[in-house]
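Note that one protein chain of the assembly has been removed; the remaining protein chains are unaltered in position.
Going in written order, the chains are labelled A and B, and every chain counts its residues from 1.
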Amino acid sequence: MNASSPIRSSGFWAEAWRRFRRKPLAMAALAFVSLLMLVAGLAPAIAGTKPVICRYKGRLYAPCLGYFDRRLEPTIFAKDKFRGTYPRNLVEKDPGSWAVWPLVFQDPYRSVRDDEWPGRPANPARDEGRPSRINLFGTDQAGVDVFAKMVHGTTIALLVGFVSMGIAGSIGIVVGALGGYLGGWVDMLTSRVTEIVMCIPTLVLILSIMALLEKPTIWHTMAIIGATGWTGIARLTRGEFLRLRQSEFVTAARATGAGPVRIMLRHILPNALAPILVPITFGIASAILTESSLSFLGFGPPPPSASWGSILNDARSNLSMWWLVVFPGVAIFLTVLAYNLIGEGLQEATDPRLREARK
Amino acid sequence: MPLLEINNLVTAFHTPAGRVPAVDGVSLSIERGKTLGLVGESGCGKSVTAMSILRLVASPGVIESGEILLAREGGSVDLTQLPEPELRKVRGGRIGMIFQEPMTSLNPVFTIGDQIAEAVLLHRAVPRAAARARALEMLKLVRLADPEQRLDEYPHQLSGGMRQRVMIAMALACEPDLVIADEPTTALDVTIQAQILELLSDLRRRLQTSLLLITHDLGVVAETCDEVAVMYAGRIVERAPAAELFANPQHPYTIGLLAARPATGVRHEGPLRTIPGMVPLPQNFPAGCRFHPRCAYARLPHCAGDVPPLRDIRPQHQARCHYAGELGPATGEKGDAAHFPHFSNAGNELRPLFPEGGS
Partner (left out) sequence: MTTQPLLVVENLQTHFPVRRGLLRRVSGSVQAVDGVSFSIAKRRTLGLVGESGCGKTTVGRSILRLVEPTGGDVRFAGASVRGMNARDLRALRRRMQIVFQDPYGSLNPRMTVRGILEEGLVIHRMGDARDRLARMRRALDRTGLTAATLERYPHEFSGGQRQRIAIARALVLEPEFLVLDEPISALDVSIQAQVVNLLVELREELGLTYLFISHDLSVVEYVSDDVAVMYLGRLVERADAAALYRAPLHPYTLALFSAVPTIDPARRRRRIVLTGDVPSPSRPPRGCRFHPRCPLAESVCREVDPPATTLDGHLVHCHVAARELERSAGDVRAAAASIAEAMAAASAKPASDAAAASGTLKA
């Protein structure tokens, strides 16, 4: 009961985390997103046709890294004319070799051929490719394994959310902070720009830019979602900065001699961050949905990179292939739901008024 | 027989951190036509006591035991047992209420006249025109300037003092037997406070209404009340007629409070007398006499062990202190800074449950 009290003093975020942890749904959602990150990071080890690790001609290689970037695939295999098929080539060209294989021997970019894996038939194609023991989620029109496509598409789903909202968050916070703190003509300008950007229909803009670009990639999509999706964040940030600028601790900081940059970064931003993080989380969910819609319409990342939405697109030509709808659909649904649950949990954990109401 | 009699009222809040007894065994009585002042500092339970009378304590607060007897023809009725529809007739009917913040207790979208008329119509079967006439009559009664014009104005068009007059008009509209005023002048300036207090005393005399005045200001009590009850940490610690209490304070807390205020017109030498330590929060009220950690007269272990009863010290004068009546000079001289218990409330739940001023 004295100054030597063993109880650790906890800051705002530690407190918020303590409250967040009490929410089972939000925690489940967080676990789900963490799982997705794990899957994205380990995708080549979960599904692929390249060894995770192999010993070939006396040296160790990790050809699976080629799934992240083709340049990471050791050149020796190209030189030795493997042509992408490892199992047989490894044994034939170096009988002393060994390899650790991915959990599921399926490739996200091509159909697995007959006898590529000793004793296993080629992937079925078209409506033959319903889910089986070999193709867990079935195969698409061309016979490519859907499970492998989805595992490798996880990276895109996550990247879309983080990159586009990273861009949107940075723009939104800077624009809103300047407008809210400086006021006057700066505020006038930033508010008008925000309103103009708000009027741009994101989907149409993306479609037209994709049409203009010679080689559109997923990065362009993310950049456009980010560049148009910051308006809500900017408005909220502006409001928070306007409110907090009036607060007495900011006046106290000015009285201490603090300049505007210090006040914005050290005093206002940390207090404004919690309410701003909430729409960013919701924004991640909507960015994933936007990307899926685009891919579904056929404006997704060009092959070979596959996103969940582009698998849905495949189903359009043959609706009897229900597995092309159900598995990616459920994955998109769960991910969007998870982000929304995290956002809501965050809101309740950081907003004292909501907390009181639930007591 | 008193108009209102409270016996052993216990109101507790059930928070995630445990049971918090905000009001712990309070007994009071108010005679017809008299004013009882209930004084205390933040978190002492005075507002919760008032809210308990009309069963308006917000969740998670629960009236756990005790009785609140309101006299009526041929006996009395226990408000804690009254069914909700019956109780609604008492609220605003036999008991009127005035709150601290006149801005937030008036509905901003209705005119003053409508709000007073509404209060009348809730309890009296009269035509709307009669209710409106009554509203005008009430505005004249509370001496609001230009009452005919004010009838059709909205709360934001009035000053703080005028709004508080409107609140008084509403509380008195149905000729209640008792008015509960919770810090009715705390938000007002002194010259306006003087107006409102004078109005309240005058109306009480003329209408023969009883008044329960809740305040932290001993001066207000001294000038307006017949009887005084001093609360500390959820309990009544002293009770007496006003003149008697201020002339012969018996409880060390009351003595300390009276001594801590510098009197006007007297040149003081040396520091003010203080009560050391902090106002305890309901989640960790001390054992025994709840004032003992801050008491200059405390004798240990007696005061820390046994809860002193509220007993007669002088005629009509009760105090909850083992040594009241035989206090003499303080035993241990407890200095101010030296005994400032820095973390006597160490723990994570340090935020006051009842913010200062709000209780």
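Operating definition for what follows: contacts are C-beta pairs under 8 Å (C-beta built on N, C-alpha and C of every residue); 3 or more make two chains touch, one makes a residue touch a chain.
Nothing here was measured: the structure is a model prediction, and the numbers come from that model.
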Considering all chains of the complex, which shown ones does the missing chain contact? A, B
Sort through A:M37, A:L189, A:A258 or A:V326 and give me the one touching the missing partner chain. A:A258
Where B:R88, B:R143 or B:H302 are the choices, the one touching the absent chain is B:R143
Answer key for B:L3, B:L36, B:M162 or B:A319 versus the chain not shown reads B:M162
Touching the hidden chain in the complete assembly: which of B:N7, B:Q195 or B:N284 does that? B:Q195
Across the whole complex, list the residues on chain B that are touched by the chain not included here. 41-42, 120, 124-126, 130, 134, 137-138, 140-141, 143, 145, 159, 161-162, 175, 189-195, 197-198, 206-207, 216-220, 222-224, 243, 246, 253, 256-258, 260-265, 267-268, 271-276, 278-279, 294, 336-337, 340, 342-343, 345, 350-352, 355-357
Chain A, residues in touch with the chain not shown (by the definition above): 3-5, 9-12, 247-249, 251-259, 262, 266-267, 270-271
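One rule holds in what follows: only the chains that are shown with their structure count from here on.
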Quick check: how many Å separate the C-alpha centres of chain A and chain B? 56
